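Of the protein chains in this complex, all but one are displayed in their positions.
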Amino acid sequence: MNSGYYPKIIGFLCNWCSYAGADMAGTSRMSYEPNIRIIRVPCSGRVDPILLLKCFQQGADGVLVSGCHPGDCHYNEGNYHARRKFALLRDFLDYLGIGKERLRVEWCSASEGQRFVDKVSSFTKEMAELGPRSES
Amino acid sequence: MDSELIQQIRNQARDLLESGTVKGVIGYERASDGLTARPAFAYEPAAVERLIFDETCTHNLVIYLRDKKAEKMAIVVKPCDSRAINLLLNEKQIKRETLFIIGVTCPGVVETSWNYKGQTLQARCQTCQLSKPLVYDFLVEREPVEWPKAVPYLNVQEMENKSIAARRGFWLEQFERCIRCYACRQVCPGCYCPECFVEQLDPLWVGIRIAPKENELWQIMRAFHLAGRCIGCDECERVCPVAIPLSLLNQKLEKKVKELFDFQAGLSPEEQPPLATFKKEEKLGFEE
Amino acid sequence: MNLYISRDDLMRWLAQLLRERILLAPVRVEGLILFQPVSKVEEVALDFANTTLSPKEWFLPPTETLFSMQRNDGQPQLVPSMVEKDVVIFGLRSCDAKGIALMDSPFLREPADTLYQERRTRTSLIGLSCRQAQPECFCTSVGSAPNDSSHVDILLTEIEDGYIVQVITDKGKALLPQALVESEEALPPPPELQAVPTKAVTQAVREFFNNPYWGRLADRCLHCKICAYVCPTCYCFDVRDYFNKGNLERVRSWDSCQSAGFTRIAGGYDPRATKGARLRQRFSHKLLYFPEEFHDIACVGCGRCVKSCPVNIDIREVMSDLEQLEAKSGS
Partner (left out) sequence: MVLENPFIPYLATLKSAVGLTPDVKLLRVQLEDPAVRASFDYKPGQFALLSAFGEGEAPFGIVSLPQRSDGLEFAVRRIGTVTRALHELEPGDVLGVRGPFGNYFPLEDYVGRNMVIIGGGIGMAPLRPVINKILEQRDDYGNLLIINGARTPQDLVFAPEFKIWMEAPRTKLQLTVDRGDESWGERVALVPAVVKEVAPSPDNAIAITCGPPIMIHYTLAVLKELGFKDNQIVTTLEAKMKCGLGKCARCNVGDKYVCQDGPVFTLEQISQFLEQP
C-alpha cells in the first residue's frame, strides 16, 4: 500500500451470504487487507442510503455493500430493490463529487470466501490509489 | 390577466361552495405586493371573488391537501401540479373522491418572487410537455398557448461535464449556505412524512447542527428520498432563501431514473414507482 | 459638527480595520447579500438594499458550542467556549441595529448569556443609513428610522462622493481613522416610508387571541422557518450534545416556534399542536409577549420576512388586520 495510507472502508454485509462468505474466508485462513470494518445487516435491501452517507460524513473513504446474488435473496427480492437503489445512489454520489467508485456493490454467496477476499482486496486497492477524501 | 378564465374559476368555485359539494376551494389570490399571486382558501361563496389566475401563480397548491384530508376540497391545478396529485394518489396519501379538481391549461409561469414579476418563463415551463392537467373534474377552457420548448436537463449535463473536484467544490459551497429552514421540504408535495428523518432524535441521523456536514447529509437525503418521486415543480428551489439550486439535484435524479427505468413521476396514478419495483433481468451496471 | 470621509478613504479605513480585527461586511454571494468576514475591502458591497440574512447570526450563530468536556487526569472538566477576536460589523442598517438592541433584552438580562454578551462587548457596529426605502420596509412604523443612530457606534450617511460620519459612542470613536475632515454638509433627509398601523396591535393580539383569524392565516403557511431565520429579532434555539472527534460538546442551534414538535414533550403531548396556534405564537411573541416583557414590539420593520415568505404571510398585513379587528370591535 502506498505511503502508509490506510483507507477506511465500511462493509455492510448481508447476514445470509456475504457475512457468511467473510466468515468462511476467515476460517479458511485466507488473508485480505484489514481496512474493512464489517457491519452485519439482515439483507442488502435493508441498507438505507443514509447509512452510507453517514459513513462518508464520519470519514469513511469507501463503503461496500455486499448481498446475495440476484435471485438468491433470503427474502426473495431484497437485493433486487437494493440494486435499483444503489444504481441510482452511485450515480448521484458521482454527481455530488463524492465519486461513484467509493460505493461498491457486490454479490457474494456464503460459499464464495475467495470471491469476498478478492473483492475486498480490489476495493481496498482502488481506494488506496484514489487517496483520502479531501474533506475528511 | 385573463378575466374570462378567472371568471370560469370563480363560477365553478362558487357553484361548488353554494351547493355544498366542497368545504373549501384552494386557489390563488393577489399577494400583498399587488403584483404577484399567493395561495388562497375560500370557504364562503363570497370569498371566491378574491380568486385569480395568471402567470405568477407559481405555487403548487397540492401540498395543502395533506392538511385537509378530513373534508372534500376543490383545488386549482396547473398541468404540472396535476403530477403531484397523481403522485399522492399513487402513494395513497389522498383520496380521489374527496377532491374536486379545477384544472387550468397553463400559459406558463414567469420567474416571480415578492414584488417581482419577471419576463421570462420559469425553467420548468420551458421544458414542460403538458398542455393540460392529467387529471381534473372541470377544465377551465381557453385558447391553448404554445411556446418553443427547451431541451431538458441542459444544466444537469453541464454539471456532469465538470470535473469531480469541481462538482464537489460546487456542492459543498452550496450546502454550506443552507440554514436548514426546511422550506424546501415544507413546500414539496412529495415530502409528507409525519416525522422527517432530519428531525428524528432516536436514532439521531442528522442532528440540529446547522453546519456543512449536517447540511450536506440533509440535502442529499432530501433529494434522494424524492428519487423517482419528484414531479419537477421546482418549488423547493424557488423558496430557498439562500439560493441553493436544489432542482439541479432533483433533476439529476429524474434524468437518471428516466434513463435507467424509463419512468417519470406523477404521470399516472397507478404505475409502480421505480424504487418500489424491479426487473429480475436488469443488471444496472453491477457485475453478477 | 459632523465628519466627512471620502469613498477612497473609507476603503483605506476598512482595510486598516480588517488588519486588526475581523471585519464583517455585506458581500455578494450568488445573487444574495450576506454579512461575511472579508479578506479584501474590494469584496465589500456598498450598493445594496439590505442583506439577505440579518446580522443576528454574528451574535447568536446558527450553531455554536456552548461548552465542551475535557478530561484532566481522567477528571471531566467543562470548558466554556470563548470569543476569540474583536469584530467590526460594517454596513449595518438602522433596523438591524435595533434588532440587536432588542435581542439584548432577553440575552443580557440576568443571568446573562455569556457568549452573546462577550460577542456584544467585542463587536463594534458601523451603520450605514438607507438613502432609499424598499417596498417591504416599514422601520418608521416600529420606532426606528432609515437614519436612526441609536444602536450603532458610528453611522455613515452617503452623500455625493463620500460619507458623513456621525460618531455615536466612545467605542465608535476608538475606531476612527485619523484623517477625517470636518464637514459643513447637512445630513440628507431620510427617505419616506409607508406607514403600517401598530398602535393597537398589542392590545389586539390579546383580545383576538382565540379568533379564527389565526387558523385561516395558517391555512397557507408552510410552517418552514424562513421568517424566523431571516428575522433580526427571532431568537428561539435548541440545545443538544455532540461528539466532535471524541470530545463532547454541548451545541445550540437556531430553532423556531413554527416547526412541528417545537413544544412536544417526551411522551408525545404537544400543547401547541395546531398550525394556527403555531403561527399565532410567532405573532403573539413579537407583538404581545415581547413588548409586555421588554417594552418594544419585537419587529424592526426590515421587511425580510415579507420579502422571503414563499406564501406571502405579510406581517404588515397581519398588523393591519389586527388593527381592523380592533377598530371593528370598538365601534
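Just so it is clear, A, B and C label the chains in written order, and each chain counts residues from 1 on its own.
We adopt the following convention: a residue touches a chain if its C-beta (ideal position, glycine included) is under 8 Å from a C-beta of that chain, and two chains touch if they have at least 3 such contacts.
Please read these numbers as outputs of a predicted model, since none were measured by experiment.
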Shown chains that the omitted chain touches within the full complex: B, C
Absent-chain contact - pick from C:V152, C:C257, C:L279 or C:C302: C:C257
Absent-chain contact - pick from C:S6, C:T114 or C:S150: C:T114
Sole contact to the chain not displayed, among C:F59, C:F138, C:Y235 or C:F283: C:Y235
In chain B, positions touching the absent partner: 201-202, 204
Touch residues of chain C, complete complex, unshown partner: 66-67, 69, 76, 78, 80, 106-107, 109, 111-115, 117-118, 206, 209, 235-241, 243, 248, 250, 252, 255, 257, 262-267, 269, 271-272, 277, 281, 284-285, 288-289, 292-293
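Simple rule for what comes next: only the chains that are shown with their structure count from here on.
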Arrangement of touching chains [line / ring / star / complete / other]: line
Most widely separated chain from chain A, with each centre as the mean of CA atoms: C
Chain A and chain C: spacing of chain centres that average the CA atoms, whole Å: 47
Residue ranges of chain B in contact with chain C within the complex: 31-33, 36, 38-41, 59, 63-64, 67, 113-115, 177, 179-183, 185-187, 195, 199, 207-211, 235, 238-239, 241-243
Chain B contact footprint on chain C (complex, rising order): 29-32, 52-53, 62-63, 135-136, 216, 219-220, 222-226, 228-230, 238, 240, 242, 251, 253-255, 259, 261, 275, 306-312, 314, 316-317
Contact footprint of chain B on chain A as seen in their complex: 49-50, 53-54, 57, 69-71, 77, 80-81, 83-92, 94-99, 105-107, 134-135
